[in-house]
Structure formats: C-alpha cells, structure tokens
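What follows is a single structure, written as structure tokens, with notes after it.
Just one protein chain is left out here, and the rest sit where they should.
For chain A:
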Amino acid sequence: MIATESLSKRFPRVTALDRLSVDVGPGVTGLVGANGAGKSTLIKILLGLSPASEGRAEVLGLDVATKGAAIRERVGYMPEHDCLPPDVSATEFVVHMARMSGLPPTAARERTADTLRHVGLYEERYRPIGGYSTGMKQRVKLAQALVHDPQLVFLDEPTNGLDPVGRDEMLGLIRRIHTDFGISVLVTSHLLGELERTCDHVVVIDGGKLLRSSSTTDFTQTTTTLAIEVTDTDAHPDGTRAVREALHARGVEVLDGTNGLPGAGHILLLTAQGDETYDLVRDIVADLGLGLVRMEQRRHHISEVFHSDAEAQDMTKEAAVHGS
C-alpha cells in the first residue's frame, strides 16, 4: 500500500523525517509517535502535497512526486484539526466533498447518505454542523474521508478530543473500515494502547526516524500490562494484599508502577504472559471469594514503549530522552 525509501524532509530549522524506510501492507496500520515526531509531515508527503527533500515514496504503487492527483483520487484524508464549516449541514458538506473527489452529483448524494449512516449519523445529518458534539464532528470528518470509497485512508489523530466511550466507538469504526468496507487504513496516534487494539501493524517513529515496525501481536506480547482491582470481604479485609500474596505464592510478581496515583493501593499491575495469566488471576480471585472489580489491559503511553525498548535493546540514553 505504502512504501518509502530513505525518505527525508528537512525544513530550514528542523529535520522532520530522517531517511525513513518503511513498508505498509493492506490492513489497519498504526503510525505512532510523540507530537512533532513527523507523522503529519509523512502524511503530507504521501498525499503528494509536499515534496520530499530526499528519497522516494509510493502510495498504491504510484510515485508521490509525480502522481499526486491520481493518488488523492484514490485516497481519503481525515485531518487532525477541525475542518468543518459550521453553517452547513453534514449532508451538504459531505456531498460537496464527494463531488470534489470527482463523484458525479447523483452518486455523490447516494454515497453521502450511505457513508453518513455507516459512521453513525442519522437524522442529525440535516442540521448545521455548528451544533454538533465533538464526537459527531469527528464522524463527519471521517465520512468525508470515506465518501469517495478510497482504497486507503489516512486518519490523523481520529480519537483526539473524544471521551473514553467516543474513543472506543471511533476505534471500533476504524476497525470496521477495514473489515467491513475493505479499505486499508493508516491511523496516527500518540497513544500506543489504542492502536494495539485496533491495528494489525504498528509503525513507531520518533524524531523522524523509524523506531520500530512490527505486527501488533509482537507488541502486545511484550507490553501488555494487566490491571486488577478486587473487593474486600470479611474473610480478607485487605483483598488487594491477599491477591498479591496468592500471586506471589504462584510465582507471579506484581509490578510496582502505580505509586502516587489516587487509589493506587487498590490496583495491582502485573505483566500478562498470555492467556494463562488471565486464567490464573480469575482462579485466585475466585478461590479467595473476592469480587473482581476490574481486570483490564493498561493503555500504554508511547514513552513506555521507548523505555522498554531502551531496556530491551540497550539503546542510548538519547533515544530514551526523546521518547519521554
């Protein structure tokens, strides 16, 4: 889908991309990096809107330097920032955007109705966008990127500004873009945890350099942390401690990572080794007769990956500083 070869982009003062070579196949691919890591610059180059200083890139087999218009006809783009005029309705706006992508008027209207329904906008689509919630606006932005049925969409920080429920819905939608619609996705985020659950493949860039490119299963195996919270009972006045001791007895050590956070004393963190760990926790909690309040995968901030990478690969201090 996307291939770059020692792609560089230098501005007078900063180097946004530094000899980036990456291959992205079909499916949902996450592009992770801290703010200013070069994610948006990369998307701009891939859309053929900004020339690379060095190296080359191909999208859908088309060279970005010469085939920009052809690429933009087959690719959708959802920007990070707000981009919707408030005084028109979602339908009106998306129809216009569909025509801007080259769809004939009738097809533009049909595709708009379809796409808005697929992203979850119904009656409200006839009202001016100005009155929409952030979640609805994000859906309109997504709809305008999908309305011309592209082969690939670039989604720049689609979960920005959404509450946890909105985030989950958006991530579910992104997953469906590939599984149900058959459109490949390149989605950027600075939250790795989010992308772990949604993407088939994750590319991590930092300071314009490729830090890591691997399928998500590799990531989850090395980075999944499990958070557990249990209730107290008469038999076990401090349920948390009881679980910790039981885990210790089975040879599973609890991580020390929640210091200072409110309610930290009641949350146990441990590294999941696979399905057995979940079973073990379930059995221990059941044996002790405690209530399991939560057992969830902790979302990682991108910096944690950098830290663990630094440990694992004995990377230089510099990279760790970059990541934090």
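A few points about this structure:
Following the convention adopted for this analysis, contacts are C-beta pairs under 8 Å (C-beta built on N, C-alpha and C of every residue); 3 or more make two chains touch, one makes a residue touch a chain; residues count from 1.
We adopt the following convention: contacts and distances are computed from a predicted model.
The chain that is not shown carries the UniProt protein name "ABC transporter permease", picked from "Putative tricarboxylic transport membrane protein", "Glutamyl-tRNA(Gln) amidotransferase subunit A", "ABC transporter permease" or "Menaquinol-cytochrome c reductase cytochrome b subunit". Of the listed positions A:36, A:86 or A:291, the one in contact with the omitted chain in the full complex is A:86.
The missing chain, though absent from the display, is touched by one residue of A:124, A:149, A:168 or A:200; that residue is A:149. Among A:163, A:180 or A:238, only A:180 touches the chain that is left out of the view.
Within the full complex, the residue among A:17, A:34, A:90 or A:103 touching the omitted chain is A:103.
Screening A:56, A:117, A:250 or A:294 against the full complex identifies A:117 as the residue touching the chain left out. Residues of chain A in contact with the chain left out of this view: 40, 43-44, 47, 49-50, 69-70, 72-73, 75-77, 79, 81-88, 92, 96-97, 99-104, 106-107, 110-111, 114, 117-118, 128, 144, 148-149, 180-182.
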